[in-house]
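One protein chain omitted, others in place.
Each chain carries a letter (A and B) given by its place in the written order, and its residues are counted from 1.
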Amino acid sequence: MTIENNRQLSKNTIMLKTFRIGGIHPPENKLTAGKKIVDLALPKQVIIPLGQHIGAPAQPIVNKGDTVKVGTLIAKAGGFVSANIHSSVSGKVNKIDVAIDASGYRKPAVFIDVIGDDWEDTIDRSDTLVKECNLSSKEIIDKIAAAGVVGMGGAQFPTQVKLLPPPGNKAELVIINGVECEPYLTADHSLMLEKSEEILVGVTILMKAVNVKKAVIGIENNKKDAIAKLTKLAASYPGIEIQPLQMKYPQGGEKQLIDAIIRRQVKSGALPISTGAVVQNVGTCFAIYEAVIKNKPLIERVVTVTGKAVKNASNFRVRIGTQISELIEAAGGVPENTGKIISGGPMMGKALVNTEVPITKGGSGVLLINKNESKRQPMHECIRCAKCVNACPMGLNPTLLMNATEFGNWELAEKNFITDCIECGSCSYTCPAYRPLLDNIRYGKAKVSAIIRARKK
Amino acid sequence: MILIAVITLGIIGAIGAVFLYAVSRKFEVYEDPRIGQVQEVLPGANCGGCGYPGCSGFAAACIKADTLDGLLCSVGGDVVMARVATILGKDAAKSEPKVAVVRCNGTCEARPRTNVYDGTHRCSVESALYGGETGCSYGCLGYGDCVEACKFDAIHINPVTMIAEVDEDKCTSCGACVKACPKGIIELRKKGPKSRRIYVSCMNKDKGAIARKACANACIGCGKCLKECQFEAITITSNLSYIDFNKCRMCRKCVAVCPTGAIHELNFPPRKAEPAAAPEAKAAVKVEAQAAPATKSVEAKTVAKTEPAAPVTPAEKPEAVKEAPKAADNNNEIQPK
Partner (left out) sequence: MENNLYVSPSPHIHGGDSISKNMYGVLIALIPAFLVSLYFFGLGALIVTCVSVVSCVAFEYLITKYLLKREATISDGSAILTGVLLAFNLPSNLPFWIIIIGALAAIGIGKMSFGGLGRNIFNPALVGRVFLLISFPAQMTTWPVVDALQAFPMTYTDANTGATVLHLIKQGGQHLPDYTSLLIGMKGGSLGEVCALALLLGFIYLLWKKIISWHIPVAIIGTVFIFTGIMYLVNPVTYVNPVYHILSGGLLLGAIFMATDYVTSPMSHAGMIVYGVGIGLLTSLIRLFGSYPEGMSFAILIMNALTPLIDTYIKSKHFGGK
C-alpha cells in the first residue's frame, strides 16, 4: 500500500490537473526545500565526460597541456544528435583518458587541473536581468546548440534537436517542467525561487525559437511559494501561464506532463512533438537564458545533496565535472552506515560505485541512503494483485512483461508495448511481492528494441 | 442380441477404417524417406548448434545441399557426419572438434570486489546496468546465464572462484553459452590435439595499470607474448592479447613469458622445474580442473593459484607451481591431426 502524504494534498487538489493513467505517491522527503543555493568552492580537478547527453559522444578538440578558460569549447558535437562540451573551469588539460561515470563503465573524459577562475571574454558575468531578445528563431537555436545546452531534468537530450521538430510536426505550445516529482530533489524548486525572472525570459526565448504564442509552466502543488512567485511575475510576460498540478509521480515524465496539461496522450512509438507540445525543464530554460542573453555555455548547474542522515543537506551550484566527493564533503561528509549513493532521485537515479564519479549536465541530485534502506527484500512469486498494472503511468502490465522477458518471449513483450515503458519505477515501488519488475523490463526493452531495429534494416 | 451388436459395431469399424485409409492416402504429405534415415543417426538433442531448427531441420538441409561442406553437427562431430555421408552418398568434410572456452580468470581472490550488486541475479541485467562489482568491467559476472543456456550440463559456475568452467567432455560446442554471455567472454576454440589448447584467459581492454589494479590475473597488453611467438599467432588490440587458434602451434613459449599468468595452457604435461630465471616464476601454469567442476573440488593437484602481486623468487615456490623451462619444449610440438 502506498503511503499517501495527506498533509501535502491541499483542499483544491481535486480540482487540480494531473495525468490520467496510473501513478504513485511516494513520500516527498523534500529535506532541502527552501534552502538557498550555495556556490560550491572550486575543486582542484574536474573530470568532464565526453558523453553527457543522448546521442553520439562529443569529439575532444583540446590536447594534454592546453590552457583553457571557463567557457572554452573543449569538445565538438559528434553528430546531429549530440552536444558541444565546454570547460567549466580555467586551468590546464591534464589528460584525456577514461573515467568511471554514472553508467558504471569507463568512458572517455577530459581531466582539467584547476588554476584560478578566468572566464572567456565573450561571457557576460553580470547579474542584470535582460528581457529583450532580438534574435531570429534560427539564431536562437544556433546559440543554444553552440552553448551545449541539453535537457537538465536528467534526460540530457540535446536541446537544439528538440527545437527542430521533424517534418510533419508543428509546435503549438511550450510546456515547462517545473514539477520535480522525484522525492528529495529540490534543485528546480530553488532555481524557480531565486532565478524566477530569468526563467521566464528563457521561456519567452524558447517560445520565439519554436514560433509559438503560448507557454504553460507546470508546477506541483507542494511548491506553493514557487507557484505564487511565478504567477505574479508571469503576469507581465504575455502568453505564459502557470498551472499548479496535483502531486503524483511521475508527473515530470514528458508524456505524463503533456497529458496533464493539454490532455493529449502521445501515441505508442510517436514523438511527444506529435501532440504539438515542446517540453523543457526549468533548469534548461535558465540555461537557455544564460546561453542566449549572457553568451554563457552550460558549465554549471544546481545539485541537491540530500539524505536523511546528511548533516548539511543543501542545494549547491556546482561546476560540471566536479567529483561527487566534493559535494558530499561540503554537505557534511558521508554519514555512517551509508549503503547507497545515488546520482539523481530515488526512483530513477543511478546507484554509484564510488564517489569519484563527476557531476554531469543532467545530474540533479546526490542522495545518500543508509544501509538498512538500501538492501532489497527477497522476492516472492507474483500474486497477480495487479497493483503494478494500476500504478503504471503508461497503462502497461509490468508483471506480464517481466514474465515474457524471463522466458525470452519477445513477441509477447513487443505485443504488450514493452518499448513504451518510461522506466519510472512505479511498478517495482508498489509490488508487494518485491519483484524486480523494472530490472527485467529494462532488459526486455533493450532486447526487443534490438529486434525491431534488426527487422527494419 | 450380442451378435447383432458385434456385427453392427464391426461394420461401423470397418467403414471407419476404410474412410481413414482413404483420407490418409489422399492427404498424405510426401516426405523424403532419407530425412527419417538421417535423423536417426543424429544425436536428437535439437540444440540448434548446427544453425538449423532441430535435428529434422538439419537432416533436411543435408539432403538439400550438394555437398556436406559447411554442414556440421557439433554434438555428433565427425563420427555422425561420416554416417550421414554414407546414407546420402556425399562426402563429409572433415572438421576440427571445438570446445567452449571461458576466457576469464578473475577469481574472487585475484579480482577484489569494490561494491555489492543487489539487483536481479542475471548476468545480462547486471551487465546492462554497470561495469560490475569489481574494477574490471569485462570479466565474468558469475550469475550463470551461460549455465542456464547450456542444454548439455557442460558449464557450471565454480562456487569458489565464481567463474564459469566448461566440462570439456560434455561440451558439444553448440554455441548456446557463447550467445548467452553478455560480455562475450566465451569462445568456441579448437579442442586441440589430445585436448590441448592455449588461450589468453582475459578480456580486459583497459590500460595495463588499470587492468592489473583490478585483477591480478589480467592481461596488461605488455606485448611479451607477441615478441615471443614465432608463428604470428598472437595479436594485441586495445591492450588485450589474443591467440589465433588456427595458427597456434602449442609451443607454450608465450605461456612462459606472460608476467601475470594470463595465458593458460590446458592438458599439457607438467614442465620440468628449472631453478633459473625469475620472470618465469610468475608464469604459473594453470592446468584447470576438468572433472566435476560444479562440486567443490579445488584439488591442489590440478589447480595452481597464481601469485597476486609479489614476484616469486625461484626459492620460494608454493606447492604445485610448475615452472616453464624455455628450451625443452620442442617435444610438445603439434601432434598429427
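The rule is short, and it goes like this: a residue touches a chain if its C-beta (ideal position, glycine included) is under 8 Å from a C-beta of that chain, and two chains touch if they have at least 3 such contacts.
No experiment lies behind these values; they were computed from the predicted model shown.
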{"item": "Contact set of the excluded chain (shown chains only)", "value": "A, B"}
{"item": "Touching residue (missing chain; options A:130, A:235, A:383 or A:450)", "value": "A:383"}
{"item": "Touch criterion as defined above, residue of A:39, A:373 or A:411 at the omitted chain", "value": "A:373"}
{"item": "Contact with the hidden chain (one of A:218, A:297 or A:393)", "value": "A:393"}
{"item": "Selected residue (touches chain absent from view) among A:341, A:366, A:404 or A:448", "value": "A:341"}
{"item": "Touch list for subunit A against the chain that is not drawn", "value": "1-3, 21, 24, 26, 104, 183, 255, 259, 265-268, 270, 338-342, 346-355, 367, 369, 371, 373-377, 380-387, 389-390, 393-397, 399, 416-417, 420, 423, 425, 428-434, 436, 438-439, 442"}
{"item": "Subunit B, residues in touch with the chain not shown (by the definition above)", "value": "113-120, 125, 129-130, 133"}
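The criterion applied here is as follows: only the chains that are shown with their structure count from here on.
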{"item": "Rounded Å distance between subunit A and subunit B, as computed from the means of their C-alpha atoms", "value": "44"}
{"item": "Residue ranges of subunit A in contact with subunit B within the complex", "value": "98, 100, 103-106, 350, 353-354, 374-376, 436, 439-440, 442-443, 446"}
{"item": "Subunit A contact footprint on subunit B (complex, rising order)", "value": "114-115, 118-120, 122, 124-125, 128-132, 137, 206, 210"}
